[in-house]
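Written below as structure tokens is the structure these notes are about.
With one protein chain removed, the remaining protein chains of the complex are shown where they sit.
Let's look at subunit A:
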Amino acid sequence: MTEQIDKALAREYEAGFVSAVESETFEPGLDEDVIRRISEVKGEPEWMLEWRLNAFRVWQEMEEPDWAHVSYPKIDYQAVSYYSAPKSMKDKPKSLDEVDPELLRTYEKLGIPLVEQQMLAGVAVDAVFDSVSVVTTFREKLEEAGVIFCPISEALHKYPDLVKKYIGSVVPTKDNYFAALNCAVFTDGSFVYIPKGTRCPMELSTYFRINEQNTGQFERTLIIADEGSYVSYLEGCTAPQRDENQLHAAVVELVALDDAEIKYSTVQNWYPGDEEGKGGIYNFVTKRGVCHTNAKISWTQVETGSAVTWKYPSCVLKGDNSVGEFYSVALTRGRQQADTGTKMIHIGKNTKSTIISKGISAGKSNNSYRGLVRMNPGAEGARNFTQCDSLLIGDQCGAHTFPYVESRNPSAIVEHEATTSKVSDDQMFLCRQRGVDPEKAVSMIVNGFCKEVFKELPMEFAVEAGKLLEISLEGSVG
């Protein structure tokens, strides 16, 4: 069966094409001048530049973390270009008609038509291409509801007070090496503000696309859900197939004020590199949300891409009765390495968290779950439930679980369940004996394994995620 699986996993990466878009790209290299130029191109206020420069100084003092269960050659940060934008974006288009058709075609090819009439009803999209946001759809409709959904570079001009108040409030500059780098050089990303008591009238989503060679993508997303509001947000990511590794170091900050709820879903399909592990995206991402009283943040992620993933979407349950959730499917194959999980920090009383993690390893890949559950002394009556399941396909891959539990409150309850299973020969034989071909059988078994997570995704995207998984496993037996 292993042989069949290997053969299967040698499938093509469908989003691996390069778009012929003329770009303005900075020379590789990073120093204070580069940061000044980024800030200047974006026309940023002085305080933002100072914030960036401070982060750069902090970053220079820090060391790249090496505790994750991944290995990759040392990154030369001076060989990366920190800014790339399609030339046609110089005078930002005011409507879709003014957007470079090649860009629209790129997104269409990825299955994300930006022409509103053709879009999934009820989903607003912000499309980020290399370092800049290309277009944001349905803005007027959102504005009617008072919802702000725009590129963060634009928010800096239009809503400086909101940005200034919240940026870095959840993930401080010093948080970690990659977050500090992001603070210094981030170029674009999405900004969302949902006013008090408002239920966002549609799903919001951002599609990130890396196109240019030797460019890093450093996006920054900031979502603020004011008291009693609700928003569901989804991000998707792809990149062309290239032999060099490319760096993606994003920061996402969520703020759920009292009684607010944020549902954040990710379908990550960055280029994973080839069978031998050549090329692929280094996905070093910091995602964290803070929940105030009675607030809820729910992270759902489906991770199938990237050569190396280092990512722990977390919740700081600051307010009493707040709720944090983490639902994850991480699929690795070929030589992919993933070290992913979550942190649930219980500070308030009666805070609750749920972690459901499904790791699927195939080929010669390594898939690790790393999760921290911390019950602070004040977390009276707090509860956590963690379920961590690993599924192995073939016999050359690895699945690892690193749970950390710190409880400083005797009334807190922490539960952890973990299982490891294999797509068994018995299961494959049952499916095939009923007439199902082996590829379909593997994808059905894997989809079944992930069901608990998929049901957390917004419906349209659950279908998408299922398909993505199917494509990722295509030919995995045969």
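The criterion applied here is as follows: contacts are C-beta pairs under 8 Å (C-beta built on N, C-alpha and C of every residue); 3 or more make two chains touch, one makes a residue touch a chain; residues count from 1.
Note that in this section contacts and distances are computed from a predicted model.
One chain is missing here; what is its name in UniProt, given the choices "Cysteine desulfurase", "Heme-binding protein A", "Pyruvate dehydrogenase E1 component alpha subunit" or "Putative ATP-dependent transporter SufC"?
Options "Cysteine desulfurase", "Heme-binding protein A", "Pyruvate dehydrogenase E1 component alpha subunit" or "Putative ATP-dependent transporter SufC" considered; the missing chain's recorded name is "Putative ATP-dependent transporter SufC".
Consider the whole complex, including the chain that is not shown, and state which of A:N321, A:Q387 or A:Q427 touches that chain.
Answering carefully, the residue with contact to the hidden chain is A:Q427.
Footprint of the hidden chain on subunit A, which residues?
So the residues of subunit A touching the missing chain come out as 1, 424-427, 429-438, 440, 444-445, 447-452.
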